[in-house]
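The following block contains the structure, expressed as structure tokens.
Left out: one protein chain. Kept in place: all the others.
Order as written gives the chain letters A, B and C; numbering starts at 1 within each chain.
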Amino acid sequence: MSDNAERIRLFKVMVLARTCDDRMAKLKAQNEVAGSVFVGRGQEALSGAAGIQLRPGDVFAPLIRDQAGRFGYGETPLDVARTVLGRRTGPMRGRDGNVHRGDWGAGLLPMISHLGAMAAPVIGVLLSRRLTGKQKPGDLSVGIASIGDGGMNTGALHEAMNIAAVERLPFILLVADNQFAYSTTSDRTYACKHLVDRAIGYGVAGHRCDGTDADACLATVGAAVAAARAGKGPQLVVADLLRLAGHGTHDDASYVPEDVKSRFGDCLQMFERSLIQQGVLDAAAVAAIRDEARRQIEAAVEQARAEPQPEAATEDWSARCERDLVHVRSA
Amino acid sequence: MSDNAERIRLFKVMVLARTCDDRMAKLKAQNEVAGSVFVGRGQEALSGAAGIQLRPGDVFAPLIRDQAGRFGYGETPLDVARTVLGRRTGPMRGRDGNVHRGDWGAGLLPMISHLGAMAAPVIGVLLSRRLTGKQKPGDLSVGIASIGDGGMNTGALHEAMNIAAVERLPFILLVADNQFAYSTTSDRTYACKHLVDRAIGYGVAGHRCDGTDADACLATVGAAVAAARAGKGPQLVVADLLRLAGHGTHDDASYVPEDVKSRFGDCLQMFERSLIQQGVLDAAAVAAIRDEARRQIEAAVEQARAEPQPEAATEDWSARCERDLVHVRSA
Amino acid sequence: MKYLEAIRLALAELLADDQRVFIYGQDIAGPFGGAFKATKGLSERFPGRVLNSPISEDAMTGLAIGAAMDGMRPIVEYQFADFASVAFNQLVNHAGSIFYRTGRPCPIVARLPVGGTPGGGPFHCQMPETWLSNHPGLVVVAPATVADAYFMLKDAVACRDPVAFLEHKYLYYHLEAEFDPRVAEHPGLGRAVVRRQGDDLTIVAYSGMVHHATAAAAVLESDHNISAEVVDLRCVRPLDEETILASLARTGRIIIASEGFPFGGPTAEVAALVAEKGFAYLDAPPVRLAARDTPIPFHPELFAEHHPDDQAIVQAALELAKY
Partner (left out) sequence: MKYLEAIRLALAELLADDQRVFIYGQDIAGPFGGAFKATKGLSERFPGRVLNSPISEDAMTGLAIGAAMDGMRPIVEYQFADFASVAFNQLVNHAGSIFYRTGRPCPIVARLPVGGTPGGGPFHCQMPETWLSNHPGLVVVAPATVADAYFMLKDAVACRDPVAFLEHKYLYYHLEAEFDPRVAEHPGLGRAVVRRQGDDLTIVAYSGMVHHATAAAAVLESDHNISAEVVDLRCVRPLDEETILASLARTGRIIIASEGFPFGGPTAEVAALVAEKGFAYLDAPPVRLAARDTPIPFHPELFAEHHPDDQAIVQAALELAKY
């Protein structure tokens, strides 16, 4: 089992993510948010375990349920609030929204919506590091890309994973098999016994864990990251869990059958319980962590709310950075 | 081992294909052919074994090295010669050429060049058969799509194979691992131990055989086709062999190392030797088969040569069949 | 009836009337019934014929091609038109090329939810008609009315060529109209129609932009005494050149408005058409209005300024009328 400091770190990140997601959903319900809000409820253990394993210089391509991983890797609540509220001050300046935020400079990749598309860019970053001789043998910078059970079946993901394997790059594919792709059940999504079975076909190491068990996630993702850092090539981590919410806040997920629900617990509740039972945290400490999370998120929301929105009149409508290339027809 | 009638049938198809390929290469050398000529030298056992397993109502999507499979399935030398020579009389009427020929009506799919793209259409045909209730349980029409070690890494192929598995369709993916994708060696193409390892990741049956051994090909492809017919879902067949020629006739394949060459025999030579050794055929019978092949191919070439070429003036320049949809701007 | 309901009704009737029809796409089966609910209730009514697919747009399209060539009339629902970008190859290089190459038609229908909604962002708001139209072979239609949504979907399935059917997401719930599905007469798939007659200038539009055009025409009439004719292309590929040129011949002035990106595509094609074939009719240069040349911004205020609307059309018309 991981040391308790790390477990507490993960717990804090999970609480912060859950708090943040809930707050964003509430902002949406209050009509303060344009477009969709996606939450990672049920996926915090896996995602957070990945995020906190990373260090500066690593690269992380989160998807739509990775608030915990993002926080673990260093995203600030302010970046989230600014992006969700479309503030000009945010990393996407109102030009892109919600889960599409990121910062190439910080190794946190701003996703495009097309599932599967963010794996190859992570691999490109890792190849770049190798080519420029920046990698220290045995202690490599690694890259993690997230994907779901649904996204595993995109051609984009396949091509990328295969290239990672051919190049033996320190790449970790983090698969959250949360039983659903939007409303579609796994039996309509893939036919292998378990998605970890894809590892052998790519020639990479495969790991599997219970995504509702935070300690299992820490251990499994930790082992995968360590192996990648050590130069053992790509790692496929597949965790079983359940999306404990709709696809987005607009979706009541009424299509999720009761018996499926009964099979999966809430990773956050269970982790809290075991940390308390094991005496790692007491109820007061947990309450303090919750309060601190609420305080941070609320402060971020308040600050973002007060900040300026983008304005069409002052917007720089240019898709190219080489502005003087030639005369561009004005819109 | 398959019965001798089937073995002889395969041998004839292989000889016919080799003869045909050689003749087309010669036509190219004689400057009678526009564009590329691709040959299946070394792949005749695998391809032919697939072609002769199929029956009317099945569907076959060959690729660039499948002359044997095409003949096995019923393509005529005349269709080949007409297409390679661009004759108006051929199935592609000079509009498409060389290996892109086929006949949707006959279940022989005219490939587009993009590797991986022909698997999904085969699966679509099989789904169509199921939806219309045309399939007889336990004795299903099957579909075979060919692919190479290189094409296995296209996103298109991945998506298609996964859908076949999800729908449990009677689909056989026939993989010729011929050590090269054009000039690229397998170590730059994939990293799994053997491509058959992909089967488990899709949740389909995997088969592997020595592609230089015609009897092994017959047995393995036969088993895969039988399983698909019986309703056991998709089958992945991977055969190891060597492309015994350049990528096309324009390529001298000088990049193929001697030690690789020494590891792989010629399936046709070896099959001939064992048929003779086992007394299935004698030298005279083999000579007669060769002569008959030459005669057929030569007759086809002669006939095609005498036939009309397409003419720009009388060409119907329409990409749409609904001509009266509206006024189309004339070119 | 709403635009979306008209689509659903057409789908239901197509499934009921023609055993060759099936629908394939992500999340379209019941009880969910699709991201936009276009297929709600259909999988229950037509068991086994409304099938959920994996997230595999390229193979979804390839599968439809194979099924169509085997005699079916597949309808593929892409969750957003933006994601059909990964099916580009099967759509343009495969479906689009089969008839010319083989002489056999390839009757697939690709249902593509298109167009912008505030907060949709760069990858849930795109118009795909330009990149679907360059390669030969596809028919690309973009119904703007409730009746067209219904009739053109039926025509699309009847059409033996592959059809890209662009459904505007904003219209799904916001456009409502009465129409009688039993009328026998409706314009053919490839026909443009004059939505509003006028004498002073022509506004050509398609998809959601038709409504901005008619709203602009009303303002031009009431506030500026300018009589604008509105031509709804309905089908952007091929173009109904006759109707466009006939309108231009009457008015002498033309604006072409689209929500799509500015480079190439129908606005360029129509402007080029009128310059080439309607030169003598032109009393003024043709005017193109398209979206800005950037990805579609997420923020509603930026989004609103990214594409032309009623006001932009009115503004352009006032200037054009002065020319």
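The rule is simple: a contact is a pair of C-beta atoms (placed from the backbone, for glycine too) under 8 Å apart; a residue touches a chain by one contact, two chains touch by 3 or more.
None of these values were measured; they are calculated from a predicted model.
Novice: May I ask you to name the displayed chains that the omitted chain touches in the full complex?
Specialist: Those shown chains that the absent chain touches are A, B, C.
Novice: Just one of C:Q26, C:S43, C:S56 or C:N89 touches the chain that is missing; which is it?
Specialist: C:N89
Novice: Consider the whole complex, including the chain that is not shown, and state which of A:P77, A:G155 or A:P310 touches that chain.
Specialist: A:G155
Novice: Touching the absent chain: which residues on chain C qualify?
Specialist: 58, 82, 85-86, 88-89, 92-93, 96-97, 100-101, 122-123, 130-131, 133-137, 237, 260-261, 263-269, 271-272, 274-277, 279, 282, 284-288, 292-295
Novice: Spell out the interface residues on chain B facing the chain that's missing from view.
Specialist: Contacting residues on chain B, toward the hidden partner: 33-36, 86, 92, 94-98, 100, 112-116, 150-151, 153-156, 181-184, 188-190, 254-255, 309-312, 315, 317-319, 328-329, 331.
Novice: Applying the definition given at the start, please give the residues of chain A touching the unseen chain.
Specialist: Touch set of chain A with respect to the missing chain: 91-93, 95-96, 100, 102-105, 109-110, 112, 114, 117-129, 131-132, 155-156, 159-160, 162-163, 166, 318-322, 325-329.
Keep this in mind: only the chains that are shown with their structure count from here on.
Novice: In whole angstrom, what separates the CA-based centres of chain A and chain B?
Specialist: Measuring from centre to centre gives 43 Å for this pair.
Novice: So how far apart, in whole Å, are chain B and chain C when each is placed at the average of its C-alpha atoms?
Specialist: Averaging C-alpha atoms per chain gives centres 40 Å apart.
Novice: Note the residues in chain C that touch 2 or more other chains, in rising order.
Specialist: Touching at least two other chains: 53-54, 56, 58-59, 86.
Novice: Check each residue of chain A and list the ones that touch at least two other chains.
Specialist: Counting only residues that touch two or more other chains, chain A contributes 116, 153-156, 188-190.
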